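What you see is part of a larger complex, with each chain still in position.
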Amino acid sequence: MQSAVIVFPGSNCDRDVARALEQASGKAPLMVWHKDADFPKVDLIVLPGGFSYGDYLRCGAMAAHSPAMRETVRRAEAGVPVLGICNGFQILTETGLLPGALMRNKSLKFVCRDVWLRVENSQSLFTAGYEEGQRIRIPIAHHDGCYVIDEVGRKRLEDSDSIAFRYCEADGSVTPESNPNGSLSNIAGVFNATKSVLGLMPHPERLSDPALGGTDGRAFFDGLVGALQ
Amino acid sequence: MQPQQPEITDAIVAEHGLTPEEFGLAVQILGRRPNLLELGIFSVMWSEHCSYKSSKKWLKTLPTKAPWVIQGPGENAGVIDIGGGLAAIFKIESHNHPSFIEPYQGAATGVGGILRDVFTMGARPIANLNALRFGDPTHPKTRHLLAGVVAGIGGYGNCVGVPTVAGEVNFHPAYNGNILVNAMTVGIARTDRIFYAKAAGVGNPVVYVGSKTGRDGIHGATMASASFDEQTEEKRPTVQVGDPFVEKLLIEACLELMATDAIEAIQDMGAAGLTSSSFEMASKGGLGVELWLDKVPCREVGMTPYEMMLSESQERMLMILRPGREDLARRIFEKWDLDFAVIGKLTDTGRMVLRFHGETVGELPIDPLAQASPEYDRPWVPTPKSKALGKVPAVEPVEALRRLLASPDLCSRRWIWEQYDHMVMADTVERPGGDAAVVRVTPEGRALAMSVDCTPRYCKADPVEGGRQVVAEVWRNLNAVGAKPLAITDNLNFGNPQRPEIMGQLVGAIQGMGEACRALDFPVVSGNVSLYNETSGQAILPTPVVGGVGLIDDLTRRAAIAVGPGETLVLLGETRGHLGQSLYLRELCGREDGAPPPVDLAAERRNGEFVRSAIRDGRVSACHDLSDGGLAVAAAEMALAGGTGLVLEPVQGGPPVHGWLFGEDQGRYLVATGEPEALLEAARMAGVPAQRIGATGGDALTLPGGGAISLAELSTARESWLPGFMAGEVL
Amino acid sequence: MKARVQVTLKRGVLDTQGVAIRNALKNLGFDGVDEVRAGKLIELDLEEKDPAAARRSVEAMCKKLLVNDVIETYSIDLAG
């Protein structure tokens, strides 16, 4: 399984996610510079977390127009799987590959801590490592993770099972208290209609190693690699 | 088009913070009166901030050597060998005055500045720490300052993608008009790829990279050395604005260039920007420099040589390249969309020649400014010994503990560290909340432990004892996670050194720190001095902050503070029940008196080495050093971290219960173990006082002479204060 | 010529920042503030001299980059 990680100026989780991908696939991802529009054919394109272009104007807005992203959109439309984590998720909504938008956290503060997620749909490349309804502990670290979408859009997401993860309590119940950023109906990650594109705010690559205090993120990458091989 | 030079009046000299004597020295060095540009250069180079003129004499007394020290004080940061061909490079720096004036930008640029000190030496930064001091929570400015400083540290560190893993925060009225923001960065480099600031190679190009130069922070360096007064408002326009996005690009571009052989020397442009960086590099290499100021990338039109030389615009570096490497370097910086300009060349004249559109606008000898700067042996008086501590009332233990855990200095800092990305880089093994943060540096499980500490109330009561204690507490925090303490960086925050009693605090603290460093083999490899921390004659508490780094060579052999059920609690170290200057005394009796707890450095070393070996041998399942609040607070923190209750049994003999539970005797650790006999026996052999004092289990905390309190209740007490205090602060 | 783009949130999109500002103003004793909306201001110096052409290109900039029409609307003022 050959993956590529797009590196934008200001990306800062590119090395982290590359390590997790290599750990799972045994193969180091290509690191693709944002100005490079003709990178080799790959099985998976990953948009890492960070502050692309400083997150100025709107998180992900400028990255969405980089040459590497224009090419990524083209390939995604042709069915190549694309994963966006944190800033990568913001970039995906800015390109329109995913619906909705990510706004400033309700607390107006940056928040970095572990949260519980409920796996809402395990029938995808990206969630193959999990059971539906499973609870996983994954860290978040963002200032703009409040997911918003209009009523029509939300209905469409629900009807097409395109909600991947929801923030929840340790017991799996989805409550306002367990919502760390004010996201609409606790949405933490969404798919496109065909489930070939996933964006999520939490960082599975940050809990993929016992030494870091958890491995719930490991199954994410193992499942993904397994599904792609 | 040389800007016409005003006549240098006494008023202008005074405005540049030079005394008549210093100005006389400047005239003597030049053999003539300086023009405005040259005067500005003298003023920043000889500011306290750049010249250490009041502290030099005493800093020289600190131990700076050990077999593992690669570079001590004097470079951009200290460098130590951590084995496996790797070096840890670290330093701490203050940004106190700017943060009081503009908390967000002041703190943010403080973080940016210390990051540059570390990556300029070839290290990739792997962790940030911060030590913060604010005024009384009831002071009208405190909330706003705290909110701004924390947002600024997070806003910068989170964006550059370096985890902020540890720090400390205190509140005290002495900081009402002068907060302290000290930022520390730790980086990792290969021992054979370390870069220094020593210029070499006459004719080599002097290269400017990074952001453009604006009018930011002109005279920031002199401002950072002048105490506040009512006029501070007018100094406001000098506040610099940081761009963490550009800093991130600068880190990547510099590290990319450092992988080649292009760089001869490199230095960040910190306080006094282009002036200090160019003078220091030339001085270290015993060379001269010619700068072509019209080549400096400027953000605004019509900037004068004076402004360019004194600007403190952020995210800029100065490099000396080897011959023929310009194009290679230019390509890398242009790839990262950063400015790159050759702005001068090295000469053999030992002089700084400043040219602007072909004209010489200033010329100064380098060494006299960089090295022969004034050095003062300021008069000082020792701090009088505190009076003996009177009787201390006994408060009901559980109630006392609840109130202590809910007090500003002891309550949880979660509200702060959750605004910092403390996990980016995916190597944070021990997150904020323990004794020391632990960050992995190799896949094989070699890791660094780091902690930053100071107990200003001890230093105020007895600077020498307080100085010993600061170093000892850092050493303790590192041992407590199983790390071998290697070296420290220190940030000496004091008031006006021209007052003998303040100078006495500085001298005393340095003496105590030096003694502890020697006794513990814990040398100082870098540091920073911040003086004149006063408002209208009101000095801060003497605050010598120390940041320490230790090595864990095997991550499977470390300890954390979280306890599990079914363990025995053993207290290591001697407990006399010392309540002088304790938080118990301050928070529950409203008193700040008595002497601070004495530090027995021999016992400190013995106990610390014992704990470390016990952790290595796997005899200890959890460990916490005892500091503020004593035994009861440490036990509560361990119980809360592990979500497991514990019982502290009554002890026969020994001090009264409140002294036993809340005394702040030094050199102590509370450990949990599954094999108490073996541990006690080993302690006996090592000559370390050790006693079985309780056991873990259940979901409540039980104190001798007191009742029990549920963890839930304790947790609420500890977690509520800070969020409650900060509620409603919008940025 | 100069163009000023004012970007505000669409009606119906929750403006957390605006709400927080309003509450803060209340806490400071400023009553009588019914609603606060927080937006962005972007000022551009353009080489273009012709107002119609300038407006066209700023419109294009808004659509392509400056504004996210999922949540935002905008207005453009031109000044000589």
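Letters A, B and C mark the chains in the order given here, with residues in each chain numbered from 1 onward.
The definition used in the following text is that a contact is a pair of C-beta atoms (placed from the backbone, for glycine too) under 8 Å apart; a residue touches a chain by one contact, two chains touch by 3 or more.
Computed from a predicted model, the values in this text were never measured in an experiment.
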Composition by chain label (entire complex, not just displayed copies): A x1, B x1, C x2
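Heads up, the rule we're going with is that only the chains that are shown with their structure count from here on.
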Geometric centre distance via CA averages, chain B-chain A, whole Å: 36
Inter-centroid spacing, chain C versus chain A (mean Cα positions, whole Å): 29
Centre-of-Cα separation between chain C and chain B, whole angstrom: 41
Per-residue overlap in chain B, given as positions that touch at least 2 other chains: 730
Residue list for chain C, restricted to those that touch at least two other chains: 17, 20
Of all residues in chain C, those that touch chain A in their complex: 12-14, 16-17, 20, 64-66, 68, 70-71
Footprint of chain C on chain A - complex, ascending: 57-58, 61-62, 65, 93-94, 100-101, 103-104, 106, 108, 146, 148-150, 182
Chain B residues within the chain A interface of the complex: 151, 154-155, 158-161, 243-246, 248-249, 336-337, 417-429, 431, 440, 445, 555, 730-731
